[in-house]
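Only one protein chain is missing; all other protein chains are in place.
After this line comes chain A, so read on.
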Amino acid sequence: MIQNKTLSSKMADIAILLILALLALGSVTPIINTLAVSLSDSSKAAAGIVSFWPIGFTLDSYANILSDQKFFDAAWVSVKRVVLGVIVSLSVITLMAFPLSREVRQFPLRNVYMWFCIFTMMFHGGLIPTFLTIRDLGLIDSIWALVLPGAASVFNVVLMVNFFRNLPKEMDESASIDGAGPWYKLFVIYLPLSVPILATIVLFTMVGHWNSFFDGLIYMNKEENYPLQTYVQQLVVQIDPTKEYREEDIELLRSVSQRTVNAAKIFVTLLPIMLVYPFLQRYFMTGIMLGSVKE
């Protein structure tokens, strides 16, 4: 774009930069505030004078987490579900995507399967029937209740199908001429070329598993089976602002260590996302472009 460097245009540039800088600052304000509260002296945090910088710096609230067995149990459940979830989902999705990426002439039932999958994406049994299904399968309090129900993510299958379809057709044909079967083609020819889409799906699946709390809440009866987000959710529900008006709760809510410790737990829970985020960012653009639309 050719820009004319008039005064008004320069002023507009400066205004735009300022607005964007403020938006960026706004996007991290809650995170910085939480970090500052978690690192502050509990009485200062209670008085509400901590904004962006810890006041009365202390690591007490983090030390407090170290003695919280429940927190570690929950973190361990989350780690397990992320690992199992990624392995199961990625295998299932890849195996589904390859046949569905074939032409109808190669695989006549392809469209039937595809519509079946799309239908499951569009219509849901709803909360109660799904819950009863999981219960009847005996998956309550089992890690598989967190891993299996969402494993065959049709959204991700569609992403991968689109990616496979954009790979050069000639490659597939010459492999056929050399006598390659479906499994050989998938594992030796297609997958090595699919790193961007595999990375996108792995990262989306990881983030999805790490962030979900609701399945933990309804499918786990015992607290020690809660994943980390469900554990934190129970804390968050307790910081209910309406409770401030009940006499007996005032003491609890003013009990400040609660506030700084909760802030520390929230911060530790979001930390893994902040760590994978830089890698995620490199790939998700591709993923989004391929799928065109977010969920």
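Following the convention adopted for this analysis, a contact is a pair of C-beta atoms (placed from the backbone, for glycine too) under 8 Å apart; a residue touches a chain by one contact, two chains touch by 3 or more; residues count from 1.
Rule of thumb we're sticking to: contacts and distances are computed from a predicted model.
> Leaving aside the chains on screen, match the unshown one to its UniProt name from "Chemotaxis protein CheW", "Protein lplB", "YCII-related domain-containing protein" or "2Fe-2S iron-sulfur cluster-binding protein".
From the choices "Chemotaxis protein CheW", "Protein lplB", "YCII-related domain-containing protein" or "2Fe-2S iron-sulfur cluster-binding protein", the unshown chain carries the UniProt name "Protein lplB".
> So one chain is hidden, and I want to know which residue out of A:Val79, A:Ala152 or A:Ala199 touches that hidden chain in the complete assembly.
A:Ala152
> Mind listing the chain A residues that contact the chain we can't see here?
Where chain A meets the chain not shown: residues 1-4, 6, 9, 12-13, 16-17, 19-21, 23-24, 26-31, 33-34, 37, 46-49, 51, 91-93, 95-96, 98-100, 102, 106-109, 113-114, 116-118, 120, 122-134, 136-137, 148-152, 154, 157-158, 161-162, 179, 181-183, 186, 207, 210-214, 218, 229-230, 232-233, 235-237, 239-245, 259, 262-263, 266, 269-270, 273-274, 277-278, 280-281, 285, 288-289, 292-294.
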